[in-house]
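Only one protein chain is missing; all other protein chains are in place.
Here is chain A:
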Amino acid sequence: MTDATMPHAQTQAAPPRRALARRVLPYAMLSPAVLVTLAIVFFPMVQTAWMSLHDYVLFRPNTFDWVGLKNFRTALQDEVLWISLWHTVIWMCTTIPAQLLLGLVTALLLNQDFPWRPVARALIIIPWALPSVVIALMWVWIYDSNYGVANEFLLRLGLIQKAIPWLANPDTALAAIILTLTWQGFPFFAVMILAGLQSIPRSYYEAASIDGASPWRQFWHITLPGISGVMVTAVLLRTIWVANSFDVIFVMTGGGPGYATYTLPLFAFVKARTNLDFGYGSAIAVLFTLLLMLVVVVYLKRTGKAVS
């Protein structure tokens, strides 16, 4: 009797255990990553928000007074915040489309058959693979008004009459940095779009050719819809990265001349790290995070849709 009932009891108990294990397993496997993210991303985020509500200057460590929204009110009345915001808008609205366009053209070219194509595909990634500081220093020398190749080249072509101090002139400094960032970031778009291009079946093009579609119409009706998903995701991701990045600006001009190349992340960094005013710097960072949240929400919605 006992022998007969035991297996029966086991088969009765097993399914709930397996079901429980199946429910717990994903959480167990995800938890290390979630815990690390909580510790190194969410905790500092909460800490930043908390600091932004206090008067906290690093060299007065014993003073940590609650000031409510004072830092935010001061920031909104600060001329430099609005200058930085305007530069951030220009910075994002020109850098990302320029990177996208250059990346698209590069991907279309790399998708053609030509000798040494694998080598070209490998070389194109170099600007993306180089550290930002190296890129910034390299371009500082390219733009140098005494020795830079940019001026030398333009002078020899007769396009300018005298050397231009690209990074020392407030009218050209931001544009010069945008060009640098465009060069640095376009390979990301090129690689992403190239992957998208390769997923479009060749039969679509063959059918379109038989129907007499011109190359332009093929691009418009087959290629573009085929890579639009990749492009939107890449643009959203890159928007977040470009908006947050200030390392290249910091190395190339430090925000100068004057405030000519100040962007919001740089302004927050200078206030917190150089002036040691962590309360005010945190308030600027929180304001910028709220602005950027709009893009993040669009991205998350899109990712969620793709998953479902």
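In this section, contacts are C-beta pairs under 8 Å (C-beta built on N, C-alpha and C of every residue); 3 or more make two chains touch, one makes a residue touch a chain; residues count from 1.
Just so we're on the same page, contacts and distances are computed from a predicted model.
J.: Between "PP2C family protein-serine/threonine phosphatase", "Na+/H+ antiporter subunit E", "Molybdopterin-dependent oxidoreductase" or "Sugar ABC transporter substrate-binding protein", choose the name on the UniProt record of the chain that's been left out.
T.: Looking only at the record, the undisplayed chain corresponds to "Sugar ABC transporter substrate-binding protein".
J.: Using the touch definition from the top, which of A:Gln77, A:Asn146 or A:Ser203 touches the missing chain?
T.: Touches the omitted chain: A:Asn146.
J.: Write down which of A:Arg22, A:Lys162, A:Arg202 or A:Lys305 is the residue touching the left-out chain.
T.: Answering carefully, the residue with contact to the hidden chain is A:Lys162.
J.: Kindly state which of the options A:Arg18, A:Arg60, A:Arg117 or A:Arg217 is in contact with the chain not pictured.
T.: From the options A:Arg18, A:Arg60, A:Arg117 or A:Arg217, the contact with the absent chain belongs to A:Arg60.
J.: State which residues belonging to chain A touch the missing partner chain.
T.: 58-61, 144-146, 155, 161-165, 167-170, 253-260, 270, 273-276
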